[in-house]
Every structure is written in structure tokens, then in C-alpha cells.
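Yeah, one chain of the complex is gone here, protein chain that is, but the others are all in their spots.
So, chain A:
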Amino acid sequence: MSDDARRLKPVDVVIVGGGWAGSIMAKEMTEAGRSVVMLERGPDRSTASEGAYPASIDELEANFRYKLFQDLSKNTVTIRNNSQQTALPYRRMAAFLPGEGVGGAGLHWSGVHFRIPPDDLRMRSRVIEKYGAGFIPEGMNLQDYGVTYEELEPFFDKAEKVFGTSGEPYMINGKVVGKGNVFSPSRSDHFPLPALKDVYTAHLFRKAAEEAGFHPYSLPAANASRQYVNPYGAQMGPCNFCGYCSGYACYMYSKASPNVNILPVLRQHPLFDLRAGCHVLKVELDADGRRATGVTYTDPDGKVVTQPAEMVILTAFQFHNVRLMLLSGIGRPYDPVRNEGVVGRNFVYQNVTTSTVWLDRGVETNQYIGAGGGGVAFDDFNSENFDHGPLGFVGGSPVWVNQAGVRAIAAAHSGGPPGTPRWGSAWKAGMIDTYRHSLRIDAHGSNMAYRDVYLDLDPTWKDAYGQPLLRMTFDWKDNDIRMNRYVVDRIGDVAKAMGARRVNLTKREFGRPFDTRQYQTTHLGGGAVMGSDPGTSALNRYLQSWDVHNVFVIGANAFPQGTGYNPTGMVAALAYWAAHHIRTTYLASPGPLAG
């Protein structure tokens, strides 16, 4: 197709995907004096239009007609639970909700903004040190990231300042300074803003978690607790807990987004060229496949064009990055039979279950109030914060109340306690009681990587451009189910301390396969992971392709296994980390940054 394609004037850098990672990379590359074209297949979007109150807070359009999400009619994935099955298309939005359009999912995410636990970055080494190599279950591809927390710390700090993150620190430069998460690593500076207020359910959870002997803390939230101006000069307003967060552009300009925090500045830069409605078909490589020469895409008129560039940075959503590598022949595709090859390897998800606690009918939990990133968590069973030895599983879960706002249609669908019919008068009574008097507690767990869980190209189904869909082979594994069940029992301890009228502990069940019909989370990861060994990672520790040195791939695709935390904070830090090494080393002397 590239032979016939119209060739455009070459630029220094082409960036594929206009979300957080793309906007950060574009900002950094233009600061370095490079010309940048950012290609986004969805429409152009801004908070002023998509977030305009009150039309924007329409639950039906936002959460049930997926106004700001990926257009599955053009492109989706196929899914199966194991490699003996025929994978079938993910035809309707359900289990995960990828974004589309300028700002990506960053326009309408919730805002939970974490730094990864240091132990998670060297998970394989840490588990072997503590429990011995025999502790790692057969078939689990446990790996290290190849980068340390100390190396990433300046970039976590930078991302928090750009995002205007609200939080309570625990330790700064080795000194205890606040009531933050006692398990969190030392920081170089405060959060740019103080923590958000606790909503009532989070306040109750904090008290009960303390009584149960755990260590609650305020979730770090990229929802501004006060008016804020970030280092780029972008302005945020204070979060008013409107309750319309996940799925919505923030009409208060309180939730960090590329559209509010980076793009207003970037759009004015003479070296920056944003092209919306442009779907990238492939990265073009030179004759020996060692160097990218640009990308080929369809423009808004459906014409196929080639944009030559010195560097290509893939910043699409996790699985789109992996698919584009497979379609372009960048890196060796993963072979699950031999456990060899790297593109598609270590595909992971997030292991979340939500339990419900009913309080006395005199207590109104006001679930319509919420801030997407706000809430209270405890990390006593996350990462390596507890002794896994007697428990016999790898991984963990933070536990939290993260009330982003429960709206009316969602409440109706959630219904009443277990055993309540789905309709009729009994449903009505149970649903109203649940909405008014309950609260939700999540175990937001890690998901380990396994040899037979991976991504490749589907042999049957194609997208609107005639290219094969990506195929997901995924199921829950016993290790991860046991982890979930252990941590959810701790939620039971908290509910007891809360004086619950009724508790429904939701746990993963052994033998129950991954169900694509129920929303779980959009925190997909892995598939083109970073690391120190080209035999087990597609990217080096600078997120540079081992095989094609002028291709960098930024996103949650780089996570070798899942973590208990939400991915965006880590993705943003990795973007700044990669950009730093591109600016300080690569641009002066293009070539592999790791040998």
C-alpha cells in the first residue's frame, strides 16, 4: 500500500496516538526543537466542547452510548480464554472501554494517579530473594522492568506537577512528613496539591480500616483539590465532587487531561502539527527492517498517505501499540508454544472485584457525590508489603473506597443485594435501598503474566481497513484467584468494623472464565514489555524497540506484569523517562540506548 501512497514532507518525529503518552512526548520533542506530527484516529476534542455543562453530563450518552470511546464498528479485538478456542470478536463495549479522539482516554478517565511500588519494578528478583525461585508458579513469566524507582522518581514528580495531583505524602527525602501511605516510597517533594476531602463513604472506610488494624491513606488523585497552574501554565479549577467523572470530560477543568494540562500549550507551538481523524495502518521500515522511515495512514478523506519521519513514537492505547508492531514487523512475534519471541508476550489485565456493604437505613451514603481519583485506600496487602510465604501466591491488591459518583442508570443496573430479582417491585425496593444506603469497596489487584496468555493477530476477522484484528488469549489463573480471595476476606474485616447491616463479598471463582460481557476495568497491560533481556522484552529500559532503534513505544504495553495500581501515573512517568533519554542521548547520537 505504501508504494501508491502520497508522500508528505518529512518531519523529525511522528507520534501515533493523541492521549497522555502522545501529548507528553510531543511536548518534550517540541521543547527539544524537533518538528512533530501527532496522528490521532479519532476526532479532535477539547474540554470546552466535550465538557460543556450541562449537556456533557448525560449518563446515557456518556456511559451507555460511549460517546467518547473507541468506535468498535471500525476496529475491535477478538477474545478467547485459551488457545484451543476460536477467538470471537468483542462486538459491543463491556469488559473494557478503550478511548478514542484527541486526549484519548485521558479526556474521560477518573484520575487515580499512583507511583508504582518499588518492589513491583523488580518483582521477579524480589520474589526470588524473599521466597526462592521455586515460589514462582509453573507457567508464570515473572519479570523485572529493568528500571528502578530511584531512577524514575524525578519523572513521577514531574508528572504529578503537570497533572496537578492532590495527595498526602508520607515520606520526603527519607523523613516522615505526613499521614500518607506508610508503604509508599520516599519522595523528592510534596504533592502539588493537598489531598481531596473524603466523601462520606471514604470517611467511614478510613475509620473502619484503622479499627481493623490497617493503614488507610488518601488516594493520590489527578483531580485538583484547589485552583492550580501547572509548570506549562495550564490552569485547573477546584474539583466540586460533581459525580460525573469516569466517562466524562470534566466541566470544572479539575480532572487532569491532555486536553487541559498539555494541549492548550502544545497547540500553539509552531513545531507541532496535530492531525485528527488519521488512522495509522503501519510503521514503514527500510529495506533491512532495522530503521523506521515513517508511517502510512488513512486521512479523514480516506486517502492513504505516508508521513516520512526520523523517529516514530507509538503512543496509542496498550493493545493498539502491540497490534501496530505486529502489523509493521517490528520485533519478533511471541510464540506461546516455545515461549519465545516478544511482541504479544506477557499480556496482562487488572484483577478487580467490587464488594458491597449495606449500612443502617438511617445512613445516607450519597453515592452520587464523587471525584474520580478521590477516596481512601490501604496497601497492607499490595505488592510485597506483606509476607506471601505462607499464603503461596504472587501479587497483591490495594483495597479502597474510590467513589467516582454512582449515577442513576448504573444504580438501576446494579440492582439490589444478591438474590434480588432483576426487575419488578422487589428489584425496585432492593435497588433503592442499595443506592441510598450502601457503599462499594474494591480489591484492585495485580494480574501476573503467564506463558499461555498473549496477543497475536486474528486469522479471521478484519478491521474497516482490511487489516487483521488483534487476538487476545486471556483467562484468570489460580494464583491470581487465590490472591483476590485472600484480600477480599480482609474487606470482610473492614465491613465488620463498619457495623455493616449486610455484606456481599465479591470474589473471583475458581474455574469461572474471564467474562467479556461484564465491565471489569480498562487497565490492560503488557504485550510489548520493557526489560533488560531482548529474549523476554520487546523494548529496552528506555522503551526503545530492541530491533528498530528509532521506534519508541510508550504505554501500559511496557508493563511486564500487572500491578495493583492504576496505570496512568506509571505511563506518564515512563513517557517522561523515555523523553529524557531521547533528549539527552538519542537525539545527539541516534542508535540503541541499551546494548
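Definition applied: contacts are C-beta pairs under 8 Å (C-beta built on N, C-alpha and C of every residue); 3 or more make two chains touch, one makes a residue touch a chain; residues count from 1.
The rule is short, and it goes like this: contacts and distances are computed from a predicted model.
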Complex member absent from the view - protein name from UniProt, among "Gluconate 2-dehydrogenase subunit 3 family protein", "Lactate utilization protein B", "ABC transporter permease subunit" or "Amidohydrolase": "Gluconate 2-dehydrogenase subunit 3 family protein"
Absent-chain contact - pick from A:Y200, A:Y232, A:F386 or A:Y519: A:Y200
Residue of A:K9, A:K175, A:R338 or A:R517 in touch with the missing chain, whole complex considered: A:R517
Touch criterion as defined above, residue of A:V127, A:A224 or A:C242 at the omitted chain: A:C242
Chain not shown, touching residues in chain A: 53-55, 57-60, 64-66, 71-73, 75-76, 79-81, 85-94, 197-200, 203, 238, 240-244, 251, 363-364, 366, 368-369, 407-409, 411-413, 422-425, 428-429, 431-432, 435-436, 460-462, 513-517
